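Omission of a single protein chain aside, the complex is shown with its protein chains in their original locations.
So, chain A:
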Amino acid sequence: MKDSQIRGAEIVIKSLVAENARYIFGYPGGAIMPVYDALYDYMDHIQHILTRHEQGAIHAAQGYARVSGQVGVCMATSGPGATNLITGMADALIDSTPLVCITGQVASHLLGTDAFQETDVVGISMPATKWNIQVRKVEEIAPAIAKGFHIARSGRPGPVLIDITKDAQTAMGEFNYVPCLNIRSYRPYPKLDDKAIDRAARLINQAKKPYVLFGQGVVLGKAEKALEEFLDKSGIPAACTLLGTGAISESHPNFVGKLGMHGNYGPNLLTNQCDVLIAVGMRFDDRVTGDVKRYAKQAKVIHLELDPGEINKNVKCEVAVLGDCRISLEKLTGKVDQRTHPDWIKAFRELEAEEKRVVVGNDLSPTKVGLTMGEVVRHINEFKSDDAILVTDVGQHQMVAWRYFEYKTSRTQVTSGGLGTMGFALPAALGAQLHDYNRQVICVVGDGGIQMTFQELGTIMQTKAPVKVVLLNNNFLGMVRQWQQLFFDKRYSFTELDNPDFIKIAEAYNFRVQRVDVRGDLRQAVAEMFVHEGPYFLEVVVEKEDNVFPMIAAGSSVEEVRLS
């Protein structure tokens, strides 16, 4: 054995350091213990965040990745540790979040013997990862990690899993880290076809009512500026998906609002009136399209997209512009005519006014006794800074916060979009906050969802991350209750909750706390929350049976979006 040899476990850590990973979100256990032992000597090089549950670890890594644009790293032991990561992997895959997940595995001679804490995590995680691998030899550790980082962050990002047997962790080997730059079977960036750009530009220049829909691809492709310049020149109105929110400022003159089941009235309705639909970095999720058979049938669709698998998957397009949307947008901007579309944009503004009259007014400035989720967000807007990050869980509060929060910059919107994972927000907010202790991170969460990952209050306590938790307590699994009210005859089957005293719990975790149940106290409480320097827990007791509108009921067409 040469002197230069080190244990596989140390190679794991040195590889992560070589990739400039700042944090490992993790939880120890038998099969990963050698790596934790190696970590003990590297605390100055990489920070480990001990969460209270592996699901918390992976959601925290997701939150970190979403706001930083870096690969999030999480680590767990074999068996139950590894299976607890699965929800986060599925979430990261569908929301294109770059993650490297490292799991310990039983020693290779025990594989397949139902050894203690042996689970076939490579098998289980296959449909939930972009790529995964089991490493059984020490010399394969560094190359696997290098490949994993490359795959996670390149092209359409996603989660990868590297499962490392315990004997590979304890064996001795050379450390020689070679970053992975190319895999011959993997082409993350399809070559842009200039002819497609030409055809798209021609369609756009001839269009009378062109309409841009943008998604997270703009953020992932760092195409925010390119999109803005395209909109400035072409004068085309633009609406965003849930995950595209914030890619351009909502105060941009061409920005007309949000798409989807609980998006804005005009942007949904007018989808069926445009003549050219320009989809940028979005995938026509069914929550955006409603009944796809009655979606934008009158329009010629131009799809700017990196992933060939998304082309013609849900909506057929006239022109597919395959490639990095930043480059495609820049080229398109060069080819489209300088125009304005005042009448067409006016159509959006008129519907916006109607939505304001029927929905928004009552949400933001209610006259009834009970508090609304909307007015809480209104006060958040009043005191938040421009670059504040909003992390939301899943449910009514998610939709309301998304609708009313004033997004000014990219990467300020963190939520579980494609998977709709309750319990996501609290750990994701922690991860987001760790990226920058000085940014405001507001975690808006429901009384149902917070109880799914409540334990992460402990991680926030330990890290002193100054997360502002805003619990919107309606004493219900509100979103499900809304569906029960609208579609199941108000048969509230198992959606009402007997809740604990949340304030006592948060206090036990050393949060500064405040509970508000009358309107008169709300503004002051929100103001205080932002002034406080450490973690803060604000519970607002809101109306129990409020509904989120507008709404496109499942199976309805976008033009059937209802205001009440």
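By our rule, contacts are C-beta pairs under 8 Å (C-beta built on N, C-alpha and C of every residue); 3 or more make two chains touch, one makes a residue touch a chain; residues count from 1.
The definition used in the following text is that contacts and distances are computed from a predicted model.
Visitor: Between "Sarcosine oxidase subunit beta", "sn-glycerol-3-phosphate transport system permease protein UgpE", "Acetolactate synthase small subunit" or "ABC transporter ATP-binding protein", which matches the UniProt record of the unshown chain?
Guide: The record names the chain that does not appear here as "Acetolactate synthase small subunit".
Visitor: Which of these, A:7, A:53, A:66 or A:130, touches the one chain of the complex that we don't see?
Guide: A:130
Visitor: Give the residue, chosen from A:4, A:20 or A:312, that touches the chain omitted from the document.
Guide: Only one of A:4, A:20 or A:312 touches the chain omitted from view, namely A:312.
Visitor: Which residue, A:39, A:99, A:151 or A:203, contacts the hidden chain when the whole complex is considered?
Guide: Looking across A:39, A:99, A:151 or A:203, the contact with the absent chain belongs to A:151.
Visitor: Tell me which stretches of chain A touch the chain missing from the display.
Guide: Touching the chain left out of view, chain A contributes residues 122-123, 126-127, 130-133, 151, 183-186, 307-309, 311-313.
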